[in-house]
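Here you go, one structure.
Apart from one protein chain that is not included, each protein chain of the complex appears where it belongs.
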């Protein structure tokens, strides 16, 4: 029902912020990353929200970007994943890294999020890998600066190849395309993005 | 509780629009026809809404006209018909065509809506045919231009006669009235409307 | 949660009105008497509301006075009495006549309300007679003009005496006080009010 709240930041806590609009202070639970990226108290913000309603609870979860909100709502569709686990994931992986981890079945990246064990990571992959569209995988890929690139050349290549294979491309076609456009220092996301453009 | 939301269109998606009022962006799920008829982003609109509340959901459905909202709320009273099926029907048939299809037991028109099978069409007819008032049948009949008239002369006549019979008029009286006022190219709705005025 | 809505009347229907505040059109279900007493569309009103929430419904009921809202909320505490029956009662009896009917166990008056049978009237009396305070009985008594006085002299006297007895006064004391201040044409409410002031 509430797609977003536009108002002034009144308070920042560990797990929530308060945004005022029309004389009402809305408490919005969110990820630490969202809180840290937020302006000082008094600045005007637009928080993309999810109205979470259960029998004895009605709370707002919110994020700085539509992509984070979409990722949050996708995670909630996975049985056993509640708001806390979803927020923990968003605090750990950006939407694009998350989609890539799911598509390339990279449980290691998923389990970096506190509270996400191997079993839950596997269930997330199982439930979501067919729901992640090509657009989500590429459109939300920010130009990651080299120093974010914690992975070595080989694993960049293999991660990119498996990402394409999950998207339905044959291994031969995936490998030849990837190796054809690979350059030293390129990130997995850029490699996959470039490959998808040339396929 | 929310009869309508008056605000500016901020975003249009496949199944919903976002309308901002008082700093709050309200996500309103609606029919594709409503979205297509809506002005550009930034225009001020008045969306007639239904506040749909269940144990773990609280969402707004909305429409460009009160007639569409009434049709939506009527469909929700039919057991087995949820918001998705109701919206699918609204995307397919205008309120007047819908009322006419129900009153004249025209399952063919009803099942044109994606997701509406024969059984559900019959249940809709069974549940609603006695609830559709003469006013709804006639007052919401837009002057359909000839090219919207997909049906041939004969079926226009027979549809109009059966519509009157469902409204309680005898077949003789219905047939004589209809044939007396029939003109080439006239639509079913206009024919029924004219007949009801002369009866 | 919503004590009242202050806004402009946008629409009046048989069982509800729409009041706009802050760009939101609030649909408020109410009694026909309230609708009829309301100003024309466009006038600013203050409707005293009750936010009625169940598992799959969230609606507003509203009234022109706090007394009517209090009467509505009191009736809802009686098991088996839902919003429809409460509104029917409010459309039939003013708060003061209602309190008097309950206090003087006048089932005849209560059952004048459509949908209120003898059994429900008795349950209303049983549940509410000890909850009606002396203030509610007297403070909300409007000066009823003579022509509203459908009852004869004798029944005015007896109704007033039984009202005092229900409020805990002895029959002797009640009868002597009532007969001492009785005047031709006085209404039951005025008689009870005058008696309570002299006791």
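As written, the chains take the letters A, B and C, and residue 1 is the first residue of each chain.
Methods note: contacts are C-beta pairs under 8 Å (C-beta built on N, C-alpha and C of every residue); 3 or more make two chains touch, one makes a residue touch a chain.
All values derive from a computational prediction rather than experimental measurement.
Q: As a test of the contact rule: which chains in view would the missing one touch?
A: Over the full assembly, the chain not pictured touches A, C.
Q: Spell out the interface residues on chain A facing the chain that's missing from view.
A: Answer for chain A: residues 10-11, 18, 20, 22-27, 51, 55-60 touch the chain left out.
Q: Residue-wise, where is chain C in contact with the chain that is not depicted?
A: With respect to the unshown chain, the touching residues of chain C are 1-7, 21-22, 46, 51, 53-55, 58.
Heads up, the rule we're going with is that only the chains that are shown with their structure count from here on.
Q: Quick one: report the Å distance separating chain A from chain C, using the average Cα coordinate of each chain.
A: 57
Q: Would you please write down the residue numbers of chain A that are in contact with two or more other chains?
A: Where chain A meets two or more other chains at a single residue, that happens at 22, 55.
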